[in-house]
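For this depiction, one protein chain was excluded, whereas all remaining protein chains were kept in their positions.
Which chain is which? They are A, B and C, in the order written, and residues in each are numbered from 1.
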Amino acid sequence: MNSWTHAQGVLETPQFEWVALSPTLIVVGAAVVGVLVEAFAPRRYRYGTQVVIAVLALATAFAAVVGLAADGHASTQAQVAGMGALAVDGPALFLQGVLILVGFVSVFLFAERRLEPAEHGRAVDSFAAQAAAVPGGTAEKLAVKSGYTTTEIFPLMLFALGGMLLFPAANDLLLLFIALEVLSLPLYLLCALSRRRRLLSQEAAVKYFLLGAFASAFLLFGIALLYGYAGTLSYAGIADVISGAPPAVDPGLAATMGNDAYLLIGGALVVMGLLFKVGAVPFHMWTPDVYQGAPTPVTGFMAAATKVAAFGALLRLLYVVLPGMRWDWEPVLWGVAIASMLAGAVIAITQTDVKRLLAYSSIAHAGFILAGVLALSEDGVSSVLFYLAAYSFVTLGAFAVVTLVRDGDGEATHLSKWAGLGRRSPLLAGVFALFLLAFAGIPLTSGFAGKFAVFSAAADAGAMGLVIVGVIASAIAAFFYVRVIVLMFFSEPQEDGPSVVVPSPMTTSMLGVAAAATIVLGVAPQYFLDLAGQAGVFVR
Amino acid sequence: MESLIGLLVAAPLLGAALLLVGGRRLDRFGHWLATGLAALSFALAVVLFVDMLGRDGGDRALSQHLYSWVPVSGFQADIAFQLDQLSMTFVLLITSVGTLIHLYSVGYMEHDVRRRRFFAYLNLFLAAMLILVLADNYLLLYVGWEGVGLASFLLIGFWQHKPSAATAAKKAFVVNRVGDVGLAIAIFLMFSTFGTFAFSPVLSTAEQASEGTLTAIGLMLLLAACGKSAQVPLQSWLGDAMEGPTPVSALIHAATMVTAGVYLVVRSGAVFDGAPAAQTVVVVVGAVTLLFGAIVGCAKDDIKKALAGSTMSQIGYMMLAAGLGPIGYVFAIMHLVTHGFFKAGLFLGAGSVMHGMNDEVDMRRYGGLRKYMPVTFVTFGLGYLAIIGFPYLSGFFSKDEIIYAAFGKGGAEGWILGGVTLLGAALTAYYMTRIMLMTFFGEKRWVKDAEGNDPHPHESPLSMTVPMIVLAVGSVGAGFVFNLNHSFVDWLSPVVATADGNSPVSHGMVSVLATVLMLVGVGAAWFQYGRRPIPEVAPTGVWITRAARRDLLQDDFNHAAFVTPGSYLTRGLVYVDHKLVDGVVNGTAAGFGGLSGRLRKVQNGFARSYAASMFGGAAILIAVTLLMRAV
Amino acid sequence: MSFPLLTATVLAPAIGAVATAAVPSARRTLAKWVALTASLVTAVLAILVLVRFEPGGDRYQLTESHAWIPAFGVRYELGVDGIAVALVALTAVLIPFLIGAGWNDADPKEGETPAGKRWRPTQGFFALILMVEAMVVMSFVATDIFLFYIFFEAMLIPMYFLIGGFGDRAGEHSESGQAKQRTYAAVKFLLYNLAGGLIMLAAVIGLYVATADLPGGSTFSLQAIAEARASGELTFAQNTERFLFLGFFIAFAIKAPLWPVHTWLPNAMGESTAPVAVLITAVVDKVGTFAMLRFCLGLFPEASAWATPVVIVLALISIIYGALLALGQRDMKRLIAYASISHFGFIILGIFAMTSQGQTGATLYMVNHGIATAALMLVAGFLITRRGSRLIADYGGVQKTAPILAGTFLIGGLATLSLPGTGPFVSEFLVLVGTFTRYPVAGIVACAGIVLAALYVLILYQRTMTGPVRPELSRMPDLRPRELAVVAPLIAMLIFLGVFPRPLTDIVDPAVQHTLSDVGESDPEPELEARR
């Protein structure tokens, strides 16, 4: 594995598996092209070009994932590529597929230009005209007047997606850190780009950035300690050391490695870094603020995709690197899972803002997914994969609905304004109710199938306690999902209530896809369960 | 011949259904349809009776199996009828008196717009009563039992716009339901003991069952009988039931339904024979009710309520006789039949009086009516003579037999029971004479009715007087016919156990004693009510009178013992349900809400405190991980 | 392959629901007729099921079986035993009457402007009713536990919208106060039942784990589990079985509802329109008691025996407590709701008496209670619509102005108090006999319910229908032809089932024998062999 130390002085040309890495390469490549477009294309062509590039790139990348999977890379032909840095295996490809689909529909949300009233005759999107301009200042007014739009969002989003694609595939700690940063940095920026309520948006960005950087510092220190423990950054290498076979790695290292304190502390810190990304208690506190402040399309993308990518990385870390020390970290992760489920559900009860509500709900869901992760079995992996796929579409759909309910000040996210929405636009309220029911895990929605998969895997692995807590948390959570439905359908509409904007076909089709996915994964989940089931084995 | 039994029931049932479903178009002739169907039923009964007489005593019983009603594994309930001599007796009584009262009602209810319904209910009652006495198993009997209860409920509350009538109807049904529970439990006991509840297997196997079981069954049957027959302690409904139209009181609350309890005890004789303790309780209930009813009857000024007290008391006689076992069964039934005639006649007479007096019921506002209503006076008078046991009229024979049988119980019990029955005879004479004197003799004490009309007492129309005359004939002659050659005893003895008692007093002596006591009662009543004018406002009276006017405080007792605690319990439970049971639920929800409100304060908006939480979390993560390794 | 009759019976109302919902907002009447037609088609299909079912045949008939989610071991398995047939027929037969009774319940009030042009309350109301029907029928015919569970849970959602979205027009509260009450009732209904459902989910997952070691992997098929248990391939540890039993039972007890988890029912029934109240108590709640019989007893016989004493006590408390609370109600719909709680106590008592009579009686009780409550509640609903009040004290003397209404109300009430000659008598008596033979004391205590039933029904009747006519009611119209057409057949059914219940007992009894053999119980023998 460690070719460098073996062949000192002779630099071999690295073997690079272009095909196996093609999905990520396509996305990152498209992002680079996007940057070039920003640099060279005239302003008025940028929007169209960026959208086309993003859509094409994501479609191609998805085709590449499908091709790789069809080629057997997901099962028999699973391999480690990029000189041991990247895994091309079932979980990686499955999650990459999900991520690319999420990215694909997110592009539609990002590109939506019919929601905001036209500024000076030009259709605009949900993003700031010029991010650098002071809110309310002359520069901003000028930028608005000139019809500026932030078309950088597309390359930023593609970069973030590129990082996300690497994240669950990362097979050594170096790539794990790089992928984390590649996915995080563009997201920090995207958070700051809201057209309305810019102060909140900027605050979200600052909080996300500082806390995210803080978390990655912990992660990095953890990586350093793991390196100190094992003398290698590669997952397989560390796993070998943990399982007590260091000489197989490098006889020369035997003297300097194997300090368990490094392993335990380092492992805890790396896990903590990932738990931050998934938004688990007690590393969750950024979630509500960032979800609320960020532009809603970004929130949707982030909520769906980050969770998928981060859980992917967490799964691989726990299943490939740390299974030998499960007795050490299992109890504390139980605690985290239970705390996440309960705290998320309980705090959400009293929320008054739709986006914050969904944020707390995402915390509770992080707990549910952790229950599946803790199953530590093949079923556990595939159930988590399925849950992530189901959850990401529901989440995206829910935030897409939020973008549509608007009043004079932009999105009307305060719950009191949603009163009676079901009477004004039953269809939209119905779709949102569907998403809420899926969150609540009502049968015949994808949320139920996911919950059942995760809980049954956990129960099968003997974690009945987690299942029972999960069930209790679900009952509590049902309370606030139901509250929103009550508000939409049974309350009298307010006089000055928000109206539902008729979006372009992009958002409509995106909503349709999300709703269809919610129902299909709920009624006929078998195909996708099979897919996730076949993708349940990590390559080493 | 068997197939006629079903028709017997079907005719009035059909009438009820037609009249209820048919609607207004039947208003014009519905009452005649009902009366005709009742008469048809009577005619069928006569045909069956004649047929039965044509066979030997031993194989007179007929049975008809219609269909299997509730077939469940191990549980067989059939719709099947059994017509033996006992049932036949009842069928004849029910259909004959029933038909007469239908006829009477044609006149009595003439001006009521809801007359069609009234006849529907009467037909329904006939059908249910016939089911009751014809059933060949206890479950079907139960159907009839509750069916007559329903009809009684509907008819007592027929004038629903009067709150008192509606209340009385409800009370009757509910008190009866308490008794019905007894019958239900008795059936459960039979089923778990014998695996069946059809008459013949149960009764023929009864002697093999343990005495404890039989006592339990007997007591439960008695509870049922108490409810239906207004025996202490479930007697309180009968007085209120007089809110119903008078023909109803005559048919249901005098002649037929209220005697169903006696039928039940006699029918279940085999059970009671094996349970002396239960028999004793039956006797005690009968004796107590006998006196209870008589005392109440002495104090009431409402003519119908006074007659109701009398009914209670007379059924007490029957119950007492039934409780005596084989020495009394037959006489219980005999008194039941004679009582059916004369009490129905008396009630119809009372109805006729009320009819003439603008529905006035207070006897203190009657007086001197014999001149205005001669037919009523004569028929009522014959009924009066029959009930007080005037020699050679119906009551004389049947009551004397019961008194004789009571002595026949032997020992101290015999003396006590004999004494009670004799005392009852005197009281009967007293209260009946009182009614007679207050109604038909003395000064006119009439008052205007609520609308200010003066009463114009007049003789009732033919449709009302004819039934009264027929019943008077029955009152006079039935006892004599029954006693001729022991005909009634011989008739029933194949199906009802009979035995001779060992009375310390001779039969003749009993007759003499009873007659003397009767005269004493009559004399006392004359002394009090015949000699001097009757005050229009009742005098306060002694404590016993005051108590008797309030039905010996039965309602006060029920209120104190059941109604008031019950309503407190109910209100308390409503509170508990709302505050406690529901409170826990709502409290849980509120608790989570409060917890949520407190927990969300942690999210204080400061990035540094978020960082602190992460730092702390990391510390815990590391600490627990290290700790797990250390442990 | 034969025609999938059961699937068709489920699909008919489901398709009807979609069709009804699709009717444009202005064509309200069309929507009603579409819904009625769909419900009638369903009724015909259900009767076909009844006819095709052979009483002496296999335990489960008309079976269908397809793979659905092999990953979870879930199959699309349908089949009916006698108990399910009876309940499917009840459901399918009742729904057309409910639609008829609620014909105008969801129309916009006079002078009310629709909130939005897409808002279609009438269409929604009937579509939701049909949706509930489809889901209820599905849970009756599902022989796969997971499949059952899915519909058991999913039916909460349309039910929730029916309760919360459509109140009756009783105006003792202000408009907003009423909406608040209704919302509270709907949310309480949903959360209560959802909580129960989630507890059951834990048990379903537990079952999944417990059956994981079978050769074919986890299964939820009733038949497969029964076979595996019979052959000894599958055994539950004692504690596992008890926990699983409790998980299932609590969910069903909430749905049924059993004391002390009953408090959602009075709210839900009180606040919803009469047809929806009937839908709750006569149809949806039956799934709870049905499931106790089929799943609790069938899957966990030993745990059932273990829990029986407690369940019997709870059932007795329900019977008496429900009846006493019914006595204390001032609101007639809540009164009927508490009466239902009392009746559910009888049903559960019959089920756990573990005798042929008890369980057959309980099944009959489910059917009869459904029809009787429907009759009583629907007439009450007609009354409430006329006067605009649910309070008993606001009525009096109705029989004078509306004798037919009063008469039908009385018959409904008499059926509710189990008068002989009406269906409920047969079932109540069977339950009591069945209970008595095994638990005499329980049988006697339950008899208190008979007396109390008479009290609350007759007090209700007396206070509303008799006495002097209240001036507000003097012009109250009697039952209209539509209303009579709804009530009369129900009454006819009640009487038919009281006089001739054989068609039901013949199909139910064999099914009960199967259940009893699942539990390993047989009827107590009588002490003596009576001479016939």
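Assume a contact is a pair of C-beta atoms (placed from the backbone, for glycine too) under 8 Å apart; a residue touches a chain by one contact, two chains touch by 3 or more.
Criterion: contacts and distances are computed from a predicted model.
Engineer: Given the options "Sarcosine oxidase subunit delta family protein", "NADH-quinone oxidoreductase subunit K", "Autoinducer 2 import system permease protein LsrD" or "ABC transporter ATP-binding protein", which would UniProt use as the protein name of the unshown chain?
Structural biologist: Its UniProt record gives the name "NADH-quinone oxidoreductase subunit K".
Engineer: If you put the missing chain back into the full complex, which of the shown chains would it touch?
Structural biologist: Within the full complex, the chain left out of view touches A, B.
Engineer: Among A:Val80, A:Val124, A:Ala169 or A:Ile223, which residue is in contact with the omitted chain in the full complex?
Structural biologist: A:Ile223
Engineer: Of the residues listed, A:Leu115, A:Ala192, A:Ala239 or A:Leu428, which one is in contact with the missing chain?
Structural biologist: A:Ala192
Engineer: Could you tell which one of A:Phe108, A:Phe127 or A:Phe177 touches the chain left off the display?
Structural biologist: Answering carefully, the residue with contact to the hidden chain is A:Phe177.
Engineer: Would you indicate which residue among A:Ala205, A:Ala303, A:Leu404 or A:Ala459 is in contact with the undisplayed chain?
Structural biologist: Only one listed residue reaches the unshown chain, and that is A:Ala205.
Engineer: Which residue among B:Gly23, B:Pro565 or B:Gly605 touches the omitted chain?
Structural biologist: Answer from the full complex: B:Gly605 touches the omitted chain.
Engineer: Out of A:Val19, A:Leu36 or A:Val134, which touches the unshown chain?
Structural biologist: A:Val134
Engineer: Write the list of subunit B residues that the hidden chain touches.
Structural biologist: With respect to the unshown chain, the touching residues of subunit B are 600-601, 603-608, 611-612, 615.
Engineer: Which parts of subunit A face the unshown chain closely enough to count as touching?
Structural biologist: Interface with the chain not displayed, on the subunit A side: 2, 4-5, 131-132, 134-135, 173-174, 177-178, 181, 185, 188-189, 192, 198-200, 202-207, 209-210, 213-214, 216-218, 220-221, 223-225, 227-228, 231-233, 250, 252-253, 256-257, 288-289, 292-293, 356.
In this text, only the chains that are shown with their structure count from here on.
Engineer: Just by CA atoms, which chain is the most central one?
Structural biologist: Central chain is C.
Engineer: Which chains share more C-beta contacts than any other pair?
Structural biologist: Max contact pairs: B-C.
Engineer: Report, in whole Å, the distance between the mean C-alpha point of subunit A and the mean C-alpha point of subunit B.
Structural biologist: Averaging C-alpha atoms per chain gives centres 79 Å apart.
Engineer: Between subunit B and subunit C, what distance separates the C-alpha centroids? Give it in angstrom.
Structural biologist: Roughly 37 Å separates the two chain centres.
Engineer: Touching two or more other chains, which residues of subunit A qualify?
Structural biologist: Residues 479.
Engineer: Which subunit B residues reach two or more other chains?
Structural biologist: 589
Engineer: Would you tell me which residues of subunit B are touching subunit C in their complex?
Structural biologist: My answer: residues 20, 67-75, 139, 142-143, 145-147, 150, 153, 157, 160-163, 165-167, 169-170, 173-174, 177-178, 180-181, 184-185, 187-189, 191-196, 200-202, 204-205, 208-209, 213, 566, 569-571, 573-574, 577, 581-582, 585, 589.
Engineer: Can you list the subunit A residues touching subunit C in their complex?
Structural biologist: Those in contact with subunit C are residues 420, 423-427, 437, 440, 442-444, 448-449, 451-453, 455-456, 459-460, 464, 467-468, 471-472, 474-475, 478-479, 482-483, 485-486, 489-493, 524-526, 529-530, 533.
Engineer: Looking at the complex, which residues from subunit B come into contact with subunit A?
Structural biologist: 589, 592-593, 595-597, 599-600, 602-603, 605, 607, 609-611, 613-614, 616-618, 620-622, 624-626, 628-629
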